[in-house]
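Every protein chain of the complex appears in place save one, which is left out.
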Amino acid sequence: MDITAQDAVQSIINGLCMGGTYVLIGLGLTLILGIMNILQFAHGEVYMVGAFIVYLLCVLNGVNLYLAVVISMIATAVLGLILERVFLRPLKGVFLSYVCVTTGLSLILQTAVMLVFSKGVKQLPSLWGGSFSVGGMFISRERVVAIVIALLLTLALYSFLKWTRYGLAMTASAQHREGALMQGINPNLMSALVVAIGSGLAAVGGALGGSIFNLDPYMGGLAFMKGVTLIVIGGLGSIPGAVVGGLFLGVAESLLALFFGSQMGIILPLVLVIIFLLFRPKGLFGHD
Amino acid sequence: MKKRSLAILLALMLVLGLGSVWMVACGEDEETTTTAAPTTTAGPTTTGGGPQTTAAPTTATTAAGETKELVIGGIAFLTGPGAAGGMAAKTGWELAAAKINDAGGLKIGNDTYMVKLLVEDDAMSVDQASTAAQKLIQQDGATFIMGPLVDAFKNVIYPICAQNGVMLADVDTKNASAAIKYEGNTDVSPDRPLHARFHWANDEMMPYLFDYLQENYPDAKKIAVCGVTEACTVALYDWLGTTLPARGLERVGALEQMAPDTADYVPPVTRLLSAKPDAILVAVSTPQTWGQVTKAARDLGFNGPVMCSTHMGVEFALMIAEGAKDVFGAGIAMADLAGLPPAMQEAHEAYVAKGYPAQDEIADVYLVGYNGLWVLLQAIEKAQSVDPQEVYDFYQTLTNPGDLQTLWGDGAYVGGLQSTGVNAVLCEPYWINGVGADGVQKNLKQVFIDVP
Amino acid sequence: MTERAQRITKTSAFVVILLLVLALPWILRGTVKAAPYWTHVFVLIGVFTLMTSSMRAIFRTGEVSLGTAGFMLVGGYAAAILSIRLGLSPWLTMLLGGLLSAAIGGLLAYPFFRVKGVYFSITTLLLGFVFLYLAGWMDWLTGGWQGLQFFNITPELTIGSLNVAFTTKTNIEYYYLVVVVVGICLFVLYRMERSRVGLVWKSISEADHLAQSVGVNVMGHKIFVFTVACFFTGLAGGLYAFHVHALSPTSTPANVFHFFTSVYCLMYMVVGGVNSFYGPLVGTTLFMLLREWGRSVSEYWPLVMGSILILIVFFMPKGLVGLPGYSRIWYEKLRGFLRRRALSSE
Partner (left out) sequence: MALLEVRGLTKIFGGLTAVGDLSFDVNEGEIVGIIGPNGAGKSTVFNMVCGTLKPTAGTIKFRGKNITGLAPHKIAKKGIARVFQGNVLFPASTVLDNVVMGAHLHTQLDLFGFLFGGRRARRKEEAVRARAMEILELVGLADDADTLASDLPHGNQRHLCLAVALAVEPKLLLLDEPVTGMNAEEVSEMLDLIRMLREKTGLTLIVIEHNMKAVMGLCDRIVVISYGVKIAEGLPQEIANNPAVIEAYLGVEDDAA
């Protein structure tokens, strides 16, 4: 089989697009992990719910796709707030309880969505149909849109964290929880904020994933796994880490799948990540 | 608790445990005679080999004109991803059972049998498939089992059915028939008595797809093959290596296998296209594969035909690959119902009456399920018996065209004498559906799948 | 109650339960229509109890392992493949499967335990997926996604002239096999937990730095418990394999080797009561029976499961094992409430 350089470049672009959706889910996971020290098992389901809200609005009720994505983002952020207030906040820091409650939530959300929307595979309308060709390479338009949206949101989050008071407080909490407490930062407010923001981002990720690929109530599980993988690469609680980790994962999967077949594209990144963990347990951008 | 007492208890447990095993082993012979059989409501007698548990005696000769129940079990995946297919098959079975029951049930001898359909979840897990089969047979008294939809699970269920003298009816498409040899092939064969196939297999369908390809796309010579990662996909690929040249076509490139959990189909399709094919064949497909491959191929600038040999409505592929053209495969396009046989239109009316949308991506699956149970019930009625062995034996004699009716048209019969050595494969009409250059979804061609 | 009376009650309860467990197939034969089917369900319960208890042993050192399903897969596949390809006796291969699982677990334990808490859970979770995908990928060895079938291979036992085949015809022989094997494993785990080793585990989970500073080889103990747990999990996999006689890594969340099985084990453990040795037993038995009874609504099952889990975490942190204690508290509360109402109405 001859894989040309063009194929490889094309693959990298597609990988970056995949990476973009991974980043959107990973950012929320990593922020929640950094600030609340919770592995949010239901985050993949939040991603899925976000996509289904878009489906509900856009396909079933004819709302404009981009407007639907914005509404879904807000709705999912509210869902995140509710989850944080009702389920996560009362469990003061017991690790096992967090694992149980979030996995429980993920089962509930999956089944609830399945019962509401029935089980079939669904599809969101394309962000921008068709593909264009540049120098003999075919690049799908919707993937370009997806990368742009993912990057814009990441930039927006980055500037929020860098330039606003709440953002700075959040960064401080992620890096040093006790220290942040001493600085008078309200940890409950931080938790609520971070879950809301993370959920909103995941919803957009879900919408992008749902329009490029397809929607089903179980899509969150795979997305969650990708998110977890990328935070291991990037390092706990690190935003640049999540971005680099996500893009790296997307490109690695794409290239490995191109050269060694789609099975290796799934297994090898996981094996690499486990090996990686042995040598750099804190991740690329992690801190002690 | 004292440590010593625990040690003693453990020893006791060991002794008792081994003792019980011994008791079982010794008591085996008398047990079979004394244990009450799981009394099925239908009361079939088993002629199947050995001292089996099913041995209840109420035969049809007792009283004239009794109304009885015939329990038929179905196993499908009703939970988890892909549950849509299982649910659709269940719906189809329910519709077929309702049709027979509404018409007054099955008349066998002087008795009337009402069909009682029970569908259990295999949850896509071997132990759950096994559990479901045991429950259906032992607790609910099912004497015919339909499904499951995944080939691998048929192997788990078949021994349980055979042990209990229950007939296993494959009502779904087989990925590969017995003509394709590979490890784990679960197709009907002389080694598997009480196992019958009520639908075609992918390799039996493929010649008709190639016929259609050669008629409509005469320039398409080079065919690239892909499919989901399974042993049968590899076997089919090897088989195509000899089959295609015989028809003047060429198999190009390596087999591209799509692993489950593949999110992005662009890399494998890039590999597929690197062999510069004229057409793509999706040899074994999950509900998504056909559509995802089509979409990725079109995004990568491939304009040739994309075909799929697993039964599937083209709606399904087009839902993912919006606006694609030159896509065809085995299946029924619900958008183009008017030209189809009356039996199918009637079935679809019942389906819509149950509240399902008229243009449903998974309509094909329910039709297959419906058809399978309908054929099984026809065989039971023709055999004039509810005993699985008798039905199975009689089914194999229905070799004249028109002996059985199907949803896709008349003229079906039991064939496959050469390929399997037993007459347990259904030969039936079927359809190729798809989208041509005009972009309209329609049923393109009726074919008759004839298994030699 | 005096200590002696307490002990007598405990011992007699234990004996009663033990007798019930041993007599179960015969009770089922006398009471239900489909005894082999229910015996089969109890065989599965036994296998999952062993997995859940192993998971809990790891949890005693404070870490939540989510790779249980993966190690079960290793044990099951190793046992099946060795028996199919080399024709070894299932008894030997079950043991070898457990040992292979333990060897892999033991080798990976050192790097894995360098990270703690969430990170450890993530790593084991990913490892489970690696095993699953590998089983699907190495089709020359594992039969790929199609899986393996080996209906002709049944464990057999010959004592003198007596020959017992552990078939799936009535499932009774296999049930006793599982009772004996799982019983021995649970006994070992129980003894470990109640001995000094268990105390050391507890100290590690409470304050690992302090434990280290008083001379506890924290890493050594963690590796030890992980290896032992992996052995038992692998053994459970072998028991599962020769009962179902087919293995398939179908990558859907419902599959037994999928990550969700680990999550379900976690649930059984928490619902039963994580602080009690009997928690996993109670949790697994009740939940799997409940699931079997609720077959007709199996599509709602994850919803029920998730809800029960959350309710238990919030209202019964000790799990079902703590139910007697809770019922007393709830009773007292109710009585107090009623008395207050009676007083206010006077």
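By letter and in written order, the chains are A, B and C; residue numbering begins at 1 in each of them.
Quick note on the criterion: a contact is a pair of C-beta atoms (placed from the backbone, for glycine too) under 8 Å apart; a residue touches a chain by one contact, two chains touch by 3 or more.
These numbers were taken from a predicted model, which means no experiment stands behind them.
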Touching the absent chain when the full complex is considered, from C:Leu18, C:Val216 or C:Leu289: C:Val216
Sole residue of C:Leu107, C:Leu141, C:Leu162 or C:Leu199 that reaches the chain not shown, by the stated touch rule: C:Leu199
Residue among C:Ala207, C:Leu311 or C:Ile329 touching the omitted chain: C:Ala207
Interface with the undisplayed chain - residues on subunit C: 188, 191-192, 195-197, 199-200, 202-203, 206-207, 209-219
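Note that only the chains that are shown with their structure count from here on.
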Distance between the centres, which are taken as Cα means, of subunit B and subunit A, whole angstrom: 38
Computed distance of Cα centres, subunit C from subunit A, in Å: 32
Per-residue multi-chain contacts in subunit B, two or more chains: 80-81, 83, 229, 259, 261
For subunit C, residues contacting two or more additional chains: 133, 136-137, 252-253, 299, 302
Footprint of subunit B on subunit A - complex, ascending: 1-4, 7, 10-11, 14-15, 18, 114, 118-123, 125-126, 129-131, 133, 138, 140, 209, 213-214, 216-218, 222, 226, 253-255, 257-258, 261-263, 265-266
In the complex with subunit A, residue positions of subunit B that touch it: 80-81, 83-84, 87, 229, 253-254, 256-259, 261-268, 270-271, 274-275, 287-288, 291-292, 298-301, 316, 319-320, 322-323, 360-362
Subunit C residues within the subunit A interface of the complex: 59, 64, 111, 114-115, 117-119, 121-123, 125-127, 129-130, 133-134, 136-137, 252-253, 259, 263, 266-267, 270, 274, 299-300, 302-303, 305-307, 309-310, 312-314, 317
